[in-house]
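Here is the structure we will look at.
Heads up, one of the protein chains got dropped from this complex, but the rest are sitting where they should.
Right, subunit A next:
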């Protein structure tokens, strides 16, 4: 089983957009004139550094209410009105929404999608002509283009939305309820947004987002289990140009994950030309859900109706973080109890079962190959017989395409089936590293990447290395990689892990940890369900299903000493590389 260190996705190959939208979504291209875009960008540039909040990959600025990314909800304290310089944009969004509402209230007809698109287009022409009166534009006129995803299957808004709407109308008194929360996002070129559904309990009604400065691809995904008919789409990719407006309402807002792929260019609307991204500013307007309680029909996507901690009014933040902390403590003491009583066995539960539960998601994320491993494989003769011990999803077997004979084994049967489906002629077997089912001296080369650290005793780790050397021919070479105690970013790794010694587990060695794997909220629904079913737990803070894996971290010369203690091998090289220890050796007799 391999778990190479976080292969971050640097570039996703772009794919042509479907230029379709889920039901309830509306895209208006050239919603703003270039002059309007310039003045909005100038206003954003005026914001002080202290107003921005830095997130992992982007920075954000909130108006109206602060959104807390840790608790995934808004802070109760109101910051005041939205800035005046957004007034005209908001008014125009509301006029567009009114037009859509009018058609909706007339009853959804078969051709209402076209009717909506035509009506919004008329509305946009009149809007932009007003702008033209304000200032005679010299720039070429860009025609608005309107795209509508159709009405939601569930036409009625959630009852709670109706209540919120009534309250908002009372406060504002206009035809369309006023937005009371604005998030300004600044995305540098190449930065994306991970798949998510905006928390139902935090915001009600439509979400409207205006793009400034750069375009991007915008994707909607849902799992097939949430579709009514087999032919219903599970993915929409739309090119969102600068100056455009995207409104997500109904199904598109409540029952689709949306994300922005992490990459530096996207196919334009025609699906032929690649358009480079620059720095993109988005203005996203939302309605804060004061009741913090959603009662929509899309229960599977609704945080109010799942078993995650729910918001209550008042000091929500501290209440929720206390709840999270209490849940964490409870979980740790349960873990500790189960491990001490021998009810949970380390490898059985935190390696074998853990990999079973995350197998498809794991497969989806493992593709990067360490340069040293690649070089090791490339130096093996094409006729060499190779074995990949703990081959996981078979990424290295794929790399050995030119070799006549390669065998991969892993303790996880599901990963073996996945590998089998990808590499038809791969020679695979379900086996344990410390019990290899091969005769002595069968292989010319052996690799064992990110496997030994899952064995919970020094004797098991030595046994696995001994087996690896045993199946090698004299002169055969092996390469081993393991996680290092010397982690480069401890705050992201060890600091977040559970030290077994803290759980009071008998016989726990130093450097033994439980590290969480997260099947994040945007992952396929069946992957999350699988992980939950097979022992994972819902993590409210990190938004996903968390599955702990056991690790023994190797420290200093621990790996190379273990290899040397085999006696029948010569260490060719040993190295530290990005939070891993590695070693190449040759069997000498």
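What we mean here is this: a contact is a pair of C-beta atoms (placed from the backbone, for glycine too) under 8 Å apart; a residue touches a chain by one contact, two chains touch by 3 or more; residues count from 1.
By definition in this document, contacts and distances are computed from a predicted model.
Colleague: Unshown chain, UniProt name, "NADPH:adrenodoxin oxidoreductase, mitochondrial", "Cullin family profile domain-containing protein", "Multifunctional methyltransferase subunit TRM112-like protein" or "2Fe-2S ferredoxin-type domain-containing protein"?
Modeller: So the chain that does not appear here would be "Multifunctional methyltransferase subunit TRM112-like protein", according to UniProt.
Colleague: Looking at the whole complex, which of A:46, A:279, A:333 or A:435 touches the chain that is not displayed?
Modeller: Of the candidates A:46, A:279, A:333 or A:435, A:435 is in touch with the missing chain.
Colleague: For a quick check of understanding: of A:291, A:427 or A:457, which residue touches the chain that isn't displayed?
Modeller: Within the whole complex, the residue contacting the unshown chain is A:427.
Colleague: Could I get the residues of subunit A that touch the absent chain, sorted low to high?
Modeller: 383-385, 404-405, 407, 409, 411, 413, 416-417, 420, 425, 427-432, 435-442, 470, 473
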